[in-house]
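Every protein chain except one is present and positioned as in the full complex.
Coming up: chain A.
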Amino acid sequence: MRLKKIKKYRKKDYMGLVYIAPWLIGFLLLQLYPFLSSLYYSFTDYQFFNDPSWIGIQNYKKLFTTDPEFYNSLKVTIVYTLYTVPGKLIMALFIAVLLNQNLKHIGVIRTIYYLPSLFSGSVAVAILWKLLFMDEGTINSLLTSIHLPKVQWLGTTSTALVTICLLEIWQFGSSMVMFLAALKQVPVSLYEAASLDGAGAVKKFFHITIPQISPIIFFNIIMQSITALQNFTSSFVVTGGGPNKGTYVLGMKLYTDAFTYFKMGYASATSWVIFGMILVITLLLFRFSSGKVYYEDGGDF
């Protein structure tokens, strides 16, 4: 009887492998194989129409020493990330804290704030952005009407970068909804105890709110950084990488090298630089956060 039971379970358990089979094939064929191939390609001269031939670290050497575009793209990508990630999260946290004050009509307000997040990566909205920020566009007309000087938003390298960052920051709604849900979980008793001890609103925010929701902030910083480092659509559609390559992010360099010039090996090296940055940032954030991020359950998965 007992034997039979064990046998039965064993058979059932092997069924698990059947169920995960699609993922296993997908992982091997469409994730692991491309992952290893792109590492291999990055050490080859691979022009798409001929087979890759091994050239050692030449691609990386070229990137870091002779390619004039690379450092510019690297800088632009880092600046873009440093603007958008904190910008987005500070806005999201600020509005979430305001919305957490037992306001009426919270549903409607949340809807309005979430709406722009529906269009992340959308070409339609990127085109809208381009139109709004043109020299004669509505933003400049509005500035003129309140007697402020016009800004050449898409005309100079620094303002063009700011313009595409604004598009990203505008879509802070999804982070806000996450923060709002996290804020609702913070025990009211903590605030009450702090009030009795005479803590003000600012002190409560930094000593209770921030530590309590730190896991979700941390999660957001990592996910947003990964997205920001790979940005492509807004640079491509709104500014075309210009002016003067001022918004020519690494994602766009990769696209141009790989799919315009078909330098697959060289572009793969760029993709590994992006991957390396993501890896370093993730590890640094994990390292930095250990002991600083508060987990209710001690952090076990």
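We adopt the following convention: a contact is a pair of C-beta atoms (placed from the backbone, for glycine too) under 8 Å apart; a residue touches a chain by one contact, two chains touch by 3 or more; residues count from 1.
The rule is short, and it goes like this: contacts and distances are computed from a predicted model.
Enquirer: Which protein name, taken from UniProt, belongs to the chain you can't see among "PucR C-terminal helix-turn-helix domain-containing protein", "Carbohydrate ABC transporter permease", "ATP-binding cassette domain-containing protein" or "ECF RNA polymerase sigma factor EcfG"?
Expert: "Carbohydrate ABC transporter permease"
Enquirer: Quick one: say which of A:Trp23, A:Phe205, A:Tyr261 or A:Phe288 touches the chain that got left out.
Expert: A:Trp23
Enquirer: Of the residues listed, A:Val76, A:Leu154, A:Leu180 or A:Ile213, which one is in contact with the missing chain?
Expert: The one listed residue touching the chain not shown is A:Leu180.
Enquirer: Sort through A:Leu63, A:Ile274 or A:Val293 and give me the one touching the missing partner chain.
Expert: Result: among the candidates, A:Ile274 touches the missing chain.
Enquirer: In terms of residues, what is the contact footprint of the unshown chain on chain A?
Expert: Output for chain A: 12-20, 22-27, 29-31, 33-35, 37-38, 41, 48, 95, 98-99, 101, 103, 109-125, 127-132, 134, 136-138, 141-142, 144-145, 170-171, 173-175, 177-178, 180-181, 216, 219-220, 223, 226, 229-230, 232-233, 236-237, 251, 254-255, 258-259, 264, 267-268, 271-272, 274-275, 278, 282.
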